[in-house]
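Shown here: the complex without one of its protein chains, the others still in place.
Right, subunit A next:
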């Protein structure tokens, strides 16, 4: 049952990402060139509604379907970690036009060569795990 819950939420997400063209390399290129509002509209409206939703969940102390309170864990403060990590991620995002969600969705769309991007991303994650202690955080 839980399996189907996660699977169907993921399926919804894949359809949204495809139909909004957020999986398109062109849309990401266009966003970084500030040529169109499309991607800013998607991310901006998602964040505004997200802020309102999270505030309401906290205010009314909603419980999850598991019966436990919905909690949010604050992220540890650091500047180099998020700035350096974020910049490296941004380089890759603008190159492949795909962040991790769209990577999976593009594979479902039949772009089998994106499996190479996924495999490289796993290698990159592995490399981070190995080098982690030597990087500024």
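The rule we apply is simple: a contact is a pair of C-beta atoms (placed from the backbone, for glycine too) under 8 Å apart; a residue touches a chain by one contact, two chains touch by 3 or more; residues count from 1.
Going forward, contacts and distances are computed from a predicted model.
Participant: According to UniProt, what is the chain that's been left out of this complex called? Choose from "Flagellar basal-body rod protein FlgC", "YeeE/YedE family protein", "Gas vesicle protein GvpA/GvpJ/GvpM family" or "Cytochrome b/b6 domain-containing protein".
Facilitator: "YeeE/YedE family protein"
Participant: Of the residues in subunit A, which ones touch the absent chain?
Facilitator: 2-3, 5-33, 35-47, 49-51, 53-54, 57, 62, 64-66, 68, 70, 72, 74-79, 81-101, 103-114, 116-130, 132, 135
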